[in-house]
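Let me give you the structure first, and then I'll get to my questions.
The complex appears here minus one protein chain, its other protein chains still in place.
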Amino acid sequence: MESQQTLVNATDRMQLGIETSTLEGRNKVLGFWVFLGGECALFASLFAIYLTLHGQTLHGPTAKELFNLPLIGLATLFLLTSSLTGVLGINAMHRGNRRSLLRWLGVTVLLGLAFLAVQVIEFITYAHEGFGFSTSPFSCAFYALVGFHGGHVAFGVMWISTLMLQLKKEGITARKAPKVFIASLYWHFVDVVWVFIFTVVYLMGIMGV
Amino acid sequence: MRLKNRIGLLLLMIMLLFGLTGCQRAEMSVFDPAGPVAKMQLSIIMISIYIMSGIFVVAMGILVYVLIRYRSRRGQNQPPKQVEGSWVLELIWIVIPIILLGILVVPTVTSAFVLDEKPAGPNVLNVKVKASQFWWQFEYPDLGIVTAQELHIPTGTKVNLQLETTDVMHSFWVPRLAGKTDLIPGRTNTMWIQADQPGQFQGKCAEYCGASHGVMDFLVVAEEPQQFQAWVNKMKNQQVKPASELAAEGEKLFAQNCASCHAVAGTNYKGTLGPDLTGFAERSKVAGVLENNEENLRKWIADPAAIKPDSKMPRLPLNEKQISAVTAFLRSLK
Partner (left out) sequence: MAKPLEEVMRHPVHTVVTPEKRFWLLDYLSTVDHKKIGQMYVLVGVFYLIVGGLQALLMRVQLFSPDNHFVSYQLFNQLFTMHGTNMIFFAAMPLIFGLMNLIVPLQIGARDVAFPFMNAVSLWFTFVGALLVNISWFFGDAPSAGWFAYAPIGLNQFSPGHGMDFFIIGLQIAGFGSLMGAINFIATILNMRAPGMTLLRMPLFTWTSLVASGLILFAFPPLTVGLFLYMFDRLFGSHFFDAAMGGNPVLWAHLFWIFGHPEVYIVVLPAFGMISEVVATFSRKRLFGYTSMVFATVLIGFIGFMVWIHHMFTVGFGAMANSIFAIATMLIGIPTGIKVFNWLFTMWGGQIRFKTPMMFALGFLPTFVLGGITGVMLSAAPADYQYHDSYFVVAHFHYVLIGGVLFGFFAGLYYWFPKVTGRLMHEGLGHLNFWFMFIGFHLTFFPMHLAGLYGMPRRVPTYNAGVGLEIWNQLSTIGAFVMAVSIVLFAVNVAYAFIRGKKAGNDPWDARTLEWTIPSPVPEYNFAQRPLVRGLDPLWMAKEEGKATVPPAEPLGPIHMPSNSYLPLVMAVGLFIAGLAVIYHRLFFTVLGLEILALAMLYHSLNDDEGYHVLPEEQPLAKGEGA
């Protein structure tokens, strides 16, 4: 099986749908879409909690006093771009181009790391401004929602890095392709959640809604 | 065999109907309402019991018929006809339940809105209910009275209750007067009750609230308006005079040991952590659950945790004689 696959890779032939070429692959892709359905319910709950508690600032700072929009904008830029590079990676996988795939996944991981770095800076700044995890229900809900998302990004970074190691070793095989594909699905999902966080938490927070 | 089992169920249903006719001594029975709220709720309960009994009888009738008629018998070599379904039949058991539920929806919604009204006006009595682990305080803001464990109300008057809790969730339930409303931290809920006849109505905490949830009882005492007015006047003009030497000594002990938590109108004792004890001797219960007599009061003071575990009231370092003194003082609070 593997030897065949490498042969195919060498010819750089189009491999559209390689991720669903085996039953195992189809199961993975379907199962992962299902999982993302559950993730939607998870984040929906976190958003609901945030919207319920974001007015309860007690003596701590409010959203308006706190948020630094240019910094968040930078983070948003990193993450949105990484979604694009993720797509380019999958595109390369479909072309059977391992080197290009690895390159784009690498860029995606770096952008994810950049996003995380900005988020760490953001959180440290907030902590210095007296906005810790347990300052107020608002801060709890904020860190729960944004922190859960950040945790997802961190997990994605580790996941894609592990996949890169495997791809380096074994190439694009019918076994690896679905793993790469679902990792990219995951990455897009995390990205979409961020769009909602950016809107609901940051933009609405700045506008004092 | 199935038949026996049907008969057993029927018997139980008859027992239920027996219960409905009120043969029991039912001081807390939902079937024995004493005010408009509980009556309204009982009428919905009865409507739903009738509708649902009809459905139950029909379904079980079919079941019994089918079990007798379509038992497998000897000599049935051919399997039965395989039927896919019947749209007509299936439509019937979609439409009929919709109609029946429609009948139930009407009183449900109308009563929900009636019960949700906040009565106002000069004839309405306002009471603030404050629940704590494991006792109830009743404050009459317009009358300037605070009492505990026993809620006095005049008959024929709507009583507007404002419900708050100082610690965990509780729920205010007087089965004969009204269903429950929860008391929730950070929230003020309201409900209204009315008693049409004088009497004592048992109340229970109905939301699990800790070790002594099961004994977090209270009473609603409904009196004719004149008697209620008399009670109000008495509560407002309290003069505490210990009736005996023992009671006088008890008052001293009370001041040292109890007054930081308990208040008594007409004295300097203004504690608010525990129940207000104004007019304590007139109450019918000690701690809301025990009959109010000397023995029970001694028992309670000697070891509150034996009656209400996790109660905030500590076991005070009093000897037998001192307990007698405090008891005498409390029993003089008329």
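Going by the order they are written in, the chains are A and B; count residues from 1 in each one.
Note that in this section contacts are C-beta pairs under 8 Å (C-beta built on N, C-alpha and C of every residue); 3 or more make two chains touch, one makes a residue touch a chain.
Keep in mind it's a predicted model, so treat the numbers as computed, not measured.
Residue B:P175 is the one among B:G35, B:P175 or B:P275 that touches the chain not shown.
The chain not shown here is touched by just one of B:E90, B:E224 or B:E245, and that residue is B:E90.
On the side of chain A, the interface with the absent chain consists of residues 1-2, 22-23, 26-27, 30-31, 34-35, 37-39, 41-42, 44-46, 49, 52-53, 56, 58, 133-134, 136-137, 140-141, 144, 162, 165-166, 175, 179, using the contact rule stated above. Remark: the residues of chain B touching the chain excluded from display are 2, 5, 8-9, 12, 15-16, 19, 24-31, 38, 40-42, 44-45, 48-49, 52-53, 55-56, 59-60, 62-63, 66-67, 70-73, 76, 79-86, 89-90, 93-94, 97-98, 101, 104-105, 107-109, 111-113, 115-116, 133, 167-169, 171, 173, 175, 178-182, 184-187, 189-190, 202, 204-215, 217, 309-310.
Please note the rule applied: only the chains that are shown with their structure count from here on.
Chain A and chain B have Cα centroids separated by 53 Å.
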